[in-house]
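Apart from one protein chain that is not included, each protein chain of the complex appears where it belongs.
Labels for the chains are A and B, by order of writing; each one numbers its residues from 1.
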Amino acid sequence: MANRHPLGLKLVSGLLAVLAVFLLATTARYHAAGVMGLMRLAGGLLLAVLAIGLWKLWNWARTFVFLLLTIDVLSNLAALFLYALRQAKHRLALELIVQIGIGVLLLWYLQRPQVRKVFGGQSAWPSTVKTLVLGIFTVLLGFPFYWMAIASFKQNLDLYATENNPFIFNLPPTLDHLRFLFNETHYVQWLANTALVGVLVVGITLALALPAAYSLARLTGRWGERLGIGIFLTYLIPPTLLFIPLSRIIAILKLQDSMWALVLVYPSITIPFSIWLLMGFFKSIPKELEDAAMVDGLTRFGAFVKLVIPISLSGILTVVIFTFTLVTQEFVYSLTFISSESKQMIGVGIPIFLVRGDVYYWGALMAACLIASLPIAFLYNLFLDRFIAGFTVGAVKG
Amino acid sequence: MAIVQVRDLTKVFKEGELGAVNNVNLEIREGEFLVFLGPSGSGKTTLLRMIAGLEQPTSGEIMIGDRVVNDLSPRERRIAMVFQSYALYPHLTVYRNIAFPLRAQKSIRVETSEDGKPLGFFERISARRKVEREKVEWAASLLGIGGLLQRKPRELSGGERQRVALARAIVREPSVFLLDEPLSNLDAKLRLSAREELERFHRRVGTTTIYVTHDQVEAMAMGDRIVVLNKGVVRQFGTPTEVYDDPADTFVATFLGSPPMNLIENGDVIVGFRPEHFRVAEDIKDTAKVVFNFKVENAEYLGAEYILSGTLVGGRAEGKKVIARLLLGHSFEVGKTYQFGVPSQHLKFFDRTTEKKTTPGTLSWQ
Partner (left out) sequence: MAIKQGKIKSIGAAQSPWLGAAMFSPAILYIVLLIGAPFVLAIYYAFSDARIGSTDLHFVGLENFRSILQSPSFRKAVQNSIIFTVVAQVIVMVCSNILSIALEKPFRARGLVRFLILLSWVAPVSLGTIGWKWILDSIYSVITWLLVWLRIVNPFDTPMWLGEPKLAMASVILVHCWRLIPFSTVILLAGRTAIPKEIPEAASIDGAGFWRTLFQINLPMMTPILSVAVLFGTIFTFTDMTVVYILTNGGPYDSTQTLPLLAFTQGIQASDLAAGAAISIFLVPVLVLIAWLMLQVAHRTEVS
């Protein structure tokens, strides 16, 4: 390999190393403790690693340097136009322009052919832009959960002080909110209610959807398939259209303010999609397998129970998770049918009953949301690809 | 003049692993039909993809014309490629498929009308469309698919799809054609006619072509020269005759030819001879020959020829399995031993340790 290590690259990594040393040294001298000190320390170490990485021609180091420079240039541009120019701070504007110039110059140099060559010839932009996009979206989409987490452990004095930096703990963290949530509210009761209704709905869904899906996938031919699509379409009918007549039906059945109302109604949301998901699963099982079982002496139904169900266990598990998450996510029915606090489900209990009058216990609220969300999110994530296969209605195949 | 050159080209997919392509050096001549031949996993497709720019080499250089193209993207290399699956754009008509490279490369430029007047924006577009239509129709008629231009790829047969892929490749008049196993998706009957068509097509347009295949028959039939690859290394580079008659090592010897060359270990050499040269001893006249006792264990009658497989009997070659390929005219019984021989000039010698070709020596059979 005759690729020479370009001098400029050595200079840039040297510069980074000097910056890192400077940052670390000043940290040690002035900011030995506190959050700012920690952040400086982390920054210094990062720069040091980048300096080494760039010297050793590691590609990720180049991407990272690009990322930092891009963010620097963009934020300086924003500061220039949103602040410095608008407030007519000419000196600051000049400084910003110089900084932007340096950033752009460095980016330009790192994209030169001779530098590119030692990093394997490819442009650094695609991976930089990709990282930037992913970073921005991850922060934006995940931010509310970070916010819930941090609010759950903040003291009220810290939480309700507008002059404090809200991103960090200005006072030591506390467990008060969690204590309040578990001891003085119906939170645990709601969790239990949700779990109970969830289990019952899962049972009903499986009992009805499994045979129906198998029958539509295998036993009924062409019009079974059409019926399957028809059932899938009923999934599109939202609770917001049905809750009014259903509330009357619930009243007639004397199930007002009872969890049994939800046990009765929820399967109507979960069954259609579950049938659809399971139909896909059953179709993917080779028919020869059942034929063989039947030749070996099982009946059609016997083959379904003893052969098809065990094989489709992962599909059944998908339906279980899907049903359970749907029960926790549902809002309209439980808001309409259940009125007492102690019988509520988690999704309604938290937003409606944790608010006393106009007083929001934000810390406890956030803790409640986070604790209820994370396990469900985790479970759902495990089975994501299967749900997506269900949603895409086979549109991916084409 | 070499139009495509490859120097010390290496591709390593995972660090620490054996390279998919190792130190390959090639020079491809203007207008040549070159075949990369090798079993699956031999690196032939990786090599082609590096030339196309779809894969970044780990080290080494690729030159097209006299430009080093390593850092150029596929679109800047002015090449055309036909994929194994043809990769036709399923949502575009045949016409739009063929026109796609023209529009993507913006290769049609019309600034002035025929009498030299500058054109307006919309006039330029319509003039460009006119040229485009001419070019697409030219390419389509070259391949005999002029009647299919308004169809979608899914309405075409396999052979028609291949022709559309070729038309899409030729329409931009590329400097190099890359073909990645374009016949492997066709059924056996269609494959033969498509092969002939490809040969005719190459003779007509004369563009430098690199053709990747694992099928030795295709390679022999079509290639001006063949590069035999195995495990990312070039085993032999030569004309079909050279590669077949004078294999550089035992891999090439057994990979080409069906049934493959018989190899028999003999001292520190391996002796090889092709099944068609292994004949009834008394038929070989006027030339030096080596004679074996051949016990026939299985005979396959293939219409025009026999394939006999069996073992050698007696001497140091006792028990070695060999195959003979004979024209009709004799009859053989399974289980019997016959006198077979090989003309001396058809014996190939390979070093036993390196498995490479060595100088012919004398043999001691007994």
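A few points about this structure:
What we mean here is this: a residue touches a chain if its C-beta (ideal position, glycine included) is under 8 Å from a C-beta of that chain, and two chains touch if they have at least 3 such contacts.
Computed from a prediction, not measured in an experiment: that's the story for all the values here.
Shown as candidates are A:57, A:77, A:178 or A:376; the residue that touches the absent chain is A:376.
Residue-wise, the contact with the chain that is not shown comes from A:249, picked out of A:11, A:74, A:157 or A:249.
When the missing chain is restored to the complex, the residue among A:11, A:25, A:74 or A:219 that touches it is A:219. In the full complex, subunit A makes contact with the omitted chain through residues 82-83, 87, 130, 133-134, 137-138, 140-145, 147-148, 151, 159-160, 162, 166-167, 208-209, 211-212, 214-216, 218-222, 224, 227, 229, 231, 233-234, 236-249, 251, 264-265, 267-268, 271-272, 275, 287, 291, 300-301, 325, 328-329, 331-332, 335-336, 346-348, 350-351, 360, 362, 365-366, 368-369, 372-374, 376-378, 380-381, 384-385, 388-389, 391-398. The omitted chain makes contact with subunit B at the following residues, 52-54, 73-75, 79-81, 83-85, 87, 89-91, 100-101, 104-107, 154, 168, 172.
Criterion: only the chains that are shown with their structure count from here on.
The mean-CA centres of subunit A and subunit B are about 50 angstrom from one another, to the nearest whole unit. If you check the complex, the residues on subunit B that touch subunit A are 56, 59, 70-71.
The part of subunit A that touches subunit B in the complex is made up of residues 1, 113, 116-117, 120-122.
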